[in-house]
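A single protein chain has been omitted; all remaining protein chains appear in their positions.
Just so it is clear, A and B label the chains in written order, and each chain counts residues from 1 on its own.
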Amino acid sequence: MSETQLIFQLSHPGRSATSQAPKALSDDKLSAIPAHLRRKEKPGLPEVSEMQVVRHYTNLSSKNFAIDKQFYPLGSCTMKYNPRGANRAAMLPGFLNRHPLAPESHSQGFLSCMFELQNFLKEVTGMKGVSLAPMAGAQGEFAGVAMIRAYHDARGDDGRTEILIPNAAHGTNPATAVMCGYKVREVPVGPDGDVDLEALKAACGPQTAGLMMTNPSTCGVFERQIEDIAKAVHEAGGLLYYDGANLNAILGKVRPGDMGFDVIHMNLHKTFATPHGGGGPGAGPVGVSERLLPYLPTPMAGQRDDGSYHWIDTDTLSTSIGHLSAFMGNAGVLLRAYFYARSLGREGMIRVGEFSTLAANYLLKRLEAVGCTAAYPDRRASHEFILTFAKEAKELGVTAMDIAKRLLDYNQHAPTTYFPLLVPECFLIEPTETESKEALDEFVDAMAAILEEARNEPDMVKEAPFTQPVRRLDDVKAARELDLAWSE
Amino acid sequence: MSEIPAELRYAASHEWAKVEGGVATVGISDHAQDAMGDLVYVELPEVGQVVAAGDETGVVESVKAASDIYSPVSGEIVEINEALEDEPELVNNVPYEGGWLFKVQLSDEGELDNLLTADQYQAQIDSE
Partner (left out) sequence: MPYIPHTPDDVRAMLDAIGADSIEDLFDEIPAHLKAAGKLDALPEGLSEMEVTRLMSERAAQDAGAVSFIGAGAYQHHIPAAVWEIATRGEFYTAYTPYQAEASQGTLQVIYEFQTLMTRLTGMDVSNASVYDGASGLAEAVLMSLRANRKSKSRKVLVPTALNPRYTSATQAIVENQDVALERVGFDPASGQTPLDVLKPYEGEDFAALVISQPNYFGSLEEVDALTDWAHANKMLVIGVVNPTSLALLTPPGEWGTEGADIVVGEGQPLGVPLSSGGPYFGFMCCKQKHVRQMPGRIIGRTVDMEGKQGFTLTLQAREQHIRRSKATSNICTNQGLAMTAATIYTSLLGPDGLGNVAAHCHANTQALADKLTAINGVERAFTAPTFHEVVLTLPKPADQVLAALAEKDVLGGVSLAKDYGMANAILVNATEVHSEGDLDLFAAALKEVLA
């Protein structure tokens, strides 16, 4: 069957997309390369025609759900519309062909966009400095915690060995703390979704390097005690790290800098509408308060008195935590975010927080009305909210995973499932500001129909999906009998 | 209801130990394997490694979870269950027999008194 074939199975020796590569050279052109360093056999790459390649990958693309095709309410992922104009602008030849080491004389256009983007991000987050260097949210987290460490180290304050993290946090937070040489201490979250303040105060001490948290939290609610939390951590001598995973909820409404955070990362692939690309690339710029300015990762864009732009690098900022990539991060993603920021402008930024919150609260109320159970029914939703299907799992044997799979049959991408870990059988749902009311209503209709199915024919729901290119996959076989590369 | 053989001793972290001639055979309980689901990989300590009770000595992995193994006793690792490399499912199928993990030459038999009896372990599970 052609639909399951791999590109390697289309290969025939001697076939090729001849117009795609330069003509063959005689082997004497390679005589400067010693024979013992040459490979003995050609690599086993596919030998296929141009049309075979185009058709194969076009057909594969049709097996994906995507924002361009479906509602994609993955909580904490902010799957908003990715403007096509941003893609076209980032792929302008002047940007695309610019070598990352091109001299400043041939980089003024690019540098000007980066300089302005740094300033926009400073303004919307209330921070004093921004570096665009980190290539993803996780790398932004790394940069942020590495700066916290550099700050303590520079003061000779070397007894600080612990990072505090609420137990609802995303797994990257503890993984990042360890990469920066810290131990992790988890702080419990209370039944209302807010951090247990007394437990936090008890955990703070001279060993506290900092606290990592999101706000709104991964529970989909705004942390109301944020100022008390900031005070407790600061009084212990620690710094506050803001994980920008949920920045979309508060864009234009409240700024991390005003809440007392010392360092933040932003996910431009979420908040600034750059594409997720099937898993990346993203961009995870970091912003800092005054006292962390010396440690920002390089390079950054600066502006001279005469209006021209230049790079700021470790030769002038020797206290920087350094480079996180060979060059300057995911420049093309940053250009797309720049386009988005210029399109929205001041008014548009404010509307992002407003309308993403409106959509989430509307969707929550409508889902509750059709029989879904909210994890935090007494709280306002932020830009996302949690449903729990613990009751359905217990009474009907239908789990959150089953409902997620059945949603695919209704042409709706499933929300984030089983996260945060502390809410059983949960969905984390984030509709974003770019979905129309009709799209939200269709999702509600699908959920109502599935709950009905779960009551009447639970075994069918447990076997879903039925309409996708494959049925449920054998993950156990995949992990036990590893098949990670094709062999004929 | 999971099986809890009366003759074994248990750690609160769900390992079991069976002592014969100064050597403890260690595995994870039926309850623990059931909670993990289908195991896909077991990481074991190295023979010759000296461990203290409570030390991390391996990991069991299912598709969606990973759980550390702690040695319930102190001593030297004298044997590991190499069959688990190809058949991690032994831990699911026969947790108290072919699914054992490693053997420890005890350095202090008195430590066994710190472990739970079958009744005490049952009580712990019931309260979870």
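Simple rule for what comes next: contacts are C-beta pairs under 8 Å (C-beta built on N, C-alpha and C of every residue); 3 or more make two chains touch, one makes a residue touch a chain.
Remember, it's a predicted structure, so these values are computed and weren't measured experimentally.
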Next item on the list: For subunit B, enumerate the residues touching the unshown chain of the complex.
Entry: 40-41, 43, 46, 59, 61-66, 68
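Everything that follows uses one rule, which is that only the chains that are shown with their structure count from here on.
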Check: subunit A to subunit B: how many Å between their CA centres?
Finding: 38
Next item on the list: State the interface residues of subunit A toward subunit B in the complex, per the touch definition above.
Entry: 475-476, 478-480
Checklist line | Interfacial residue positions of subunit B with respect to subunit A in the complex | finding: 38, 40-41, 61, 63, 88-89
